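Pasting a structure here, questions to come.
Moving on to chain A:
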Amino acid sequence: MTAPASPLDGCGRRDERNAEVAGPPWCHALVIAPPPLAATIAEDLARGLSGLLAVTCTPDAEAAVSRIAAAPDWIVPLILMVATEVPIDDQLRILDQEPALRTASLLLLTDRAWHEDVTLAVDQNRLQAVIHAPWTTGTLAWLARAQVTRWLGANRPQDPQTQQLVAPDGRPMAPPESDLLRLLELETMDVATQLLAGVERVLGPCARLRLPAGTRLIQEGVDVDAVLVVLKGRVALDRAAPSGDLRLHHDSTGAVVGLLSLARQQRAFFTARATTEVEVVHLSFEQLDRALAVDPSLGAAMAAVSIRALANRLQRADQLQIEKTRLNQALERERQELSRTLHQLEQARLELVEQARFAMLGELAAGIAHELNNPVAAMLRATTYVGEDLERVLASHPQGALARSVFEAERERAPRSTREERAIRRHLEQALGDPALAQRLFEAGIEEPERARALTADPARLELVEAAAGIGSALRNLEVASRRMCELVTSLRTYSRPKGQPVSGIDLHAGIEDSLRLIAHRLGRVELERHYGELPTIRCHPGELGELWTNLLANALDALDETGRIRLITDAPTPQAVRVRVQDNGRAIDPAILPRVFEPRFTTKQGAVRYGLGLGLAIARRIVEAHGGTIDLTSATGGTQVTVVLPVAGPPD
Partner candidate 1 sequence: MRLALLILEDERAVREALRRDLAPFASHIRLEEAEDVETARDVITEIDADGDQLALVLADHRLPGTSGVDFLISLRTDERASMARTILVTGQADQEDTIRAINEAQLDRYVAKPWQPELLCQMVREQLTDYVVSRRLDPLPHLPALDAAAAMTLLQDRGDF
Partner candidate 2 sequence: MTTSSVRPRVALPSLTLVQRLGLLAGVVAFIIPLAIDIPGLEPAGERMLAIFLLAILLWVTEAIPLYATATLVILLQVLMLSDQALVGGIGPLPPAASYFAALANPVIILFLGGFLIADGAHKYGLDRNLAAVLLRPFAGNARRSVLGLMAITALLSMFVSNTATAATMFAVVIPILAALPTGPARTGVALAIPVAANVGGIGTPVGSPPNAIALGALEAQGQGVSFIGWMFLAVPLMLVVLLFAWWFLTRRYIKADTPLVLELSANFDRSPAAIIFYVIAGSTVLLWLTEPLHGISSSTVGFIPVVALLATQVMSADDLRRLQWPVLWLVAGGIALGAGIGNSGLDAWLIGLLSWDALPLALLLLLLVGVSVGLSTVISNSATANLLVPLALSLAIGLPIDPTAVGVMVALACSLAMALPISTPPNAVAYATGEVPTSAMALSGFVIGGFGALLLALAMPSLWGALGLL
């Protein structure tokens, strides 16, 4: 075994010839070393590898690569590299150019005390062994053979040659030489059996204890002064926790229970409990001590048992750590998911509250509308009756014809601007020279100076005319007012009207045109642009949509002065939806109230119910939402646009 160290510069020419040692012609061990040394190494290697590999020498990594490249069918399980000036990592990179070399086991032969050029090799798990030069003859061969055997078992398990070397489980046929490593390769139970056999050799036969499942072999917090060798059955380790017992280890228990606590001379950290029926041997601290003292070889078995147990436990702990991390990550994900859901729930709740508010408003509005309907209808009728009856009364009055004409003229008088009215009054004032009288006559509807003069001369007639005109204008105002209330009542009822079944096959454009006809009287000089796109027919409540368009158009008209432009744009952004945009170029909506435009509020302007920013948009929103669509309003200087998107499929059921 103690062969003299071969000088590194011992061989050269054999390497020059690339001398090949016997072995299968395609299986090679590669020696990368300067020529004289390479020969020595090759010689030593060949001893260990005969029958397995041929040994090929190359002077450096480049040569090795080109050599392998020239022989594509070669298998290279082993490379032995001698440390030179060129850093190992660099050489490794060169070798890695050739795929056949990438899997090879690498042995490094060095005479240096320090290496700082092997980071890559270690990091990539390429360095299998570091051998110091000079080496003991045979060392190289032994190491190389072990490596090659392992390599073949891993990479070419099917080769017949490999099967001779390696056991079916992939481990080398030759067992380890040391007791400890040999024992470590055995099954836990076998080790325990061997340990027990050794103990029994010293102490004499030990009794087997048979214990049922659930028996506590050691107890948490109790001093441990014995070990239990488990020969059959399974044991779990539990630890008491505030939330109940925590099972930490089950299969990782090991064959000798209590060993760790015994080693640390302290109270048990776990409770060991049999989970099946177990067969154990009880060994007290003193018995174990005696056995180990008498037969030191038992130490290896003891150590193997302990290492086995520790390794199991450590592995289990590592698994737990990994599991914990994974669980933490999952937990974090779930936490975020929950927070998102919570937020969504809160949004949904707010929307529901809002919807409930509007629904309540709607109900309230409908209730008020219902209550108002009758009195308003009665009022409206009453104005007509008063007018009719007054005409009958006047028919019998001597001045009836005059009074009646004045009454009717005043009742039917179309609205005029105050500017026009003032001009007429001024004219009358100038003609009469008496502002107060002119005012009086004007209020009686007398606007022609001649007539005014004639009436001034006859105070009794003037009184009559004034009274008739007064009734006329009062009746007109009453009628206008009751009509407005009617409109308002109708709007209110619409706000929460129950609806029937949606109808399919509706052409939106036809509906929009109907609405345009309805408000044609209000369009006046407003310019109307239609940009109608191709639309599929949709399923909807056509009556409600008509109301929607009317409200949106009225809203646009309100924003405009006498002149202006309304643009109607329709298109189908997706096959499942249609879109209608109503644009006006009128006054922008005050940004302060923009967020509230869809809330139901009432506005009246210039004597007519205007939908404006009042009930109209609230109704529009209700209709659109009932159809499962969306409505949006944007407003800026230059105009306002309302966008309605409706699903072709119609209202959700």
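The candidates were selected such that all candidates are chains of the complex that A comes from, given by their letters.
Basically, a residue touches a chain if its C-beta (ideal position, glycine included) is under 8 Å from a C-beta of that chain, and two chains touch if they have at least 3 such contacts; residues count from 1.
Computed from a prediction, not measured in an experiment: that's the story for all the values here.
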**Asked** Pick the candidate touching chain A in this complex: 1 or 2?
**Response** 1
**Asked** Where on chain A is candidate 1 touching in the complex?
**Response** 415, 417-419, 421-422, 435-436, 439-440, 443, 470, 473-474, 477, 480-481, 604-607
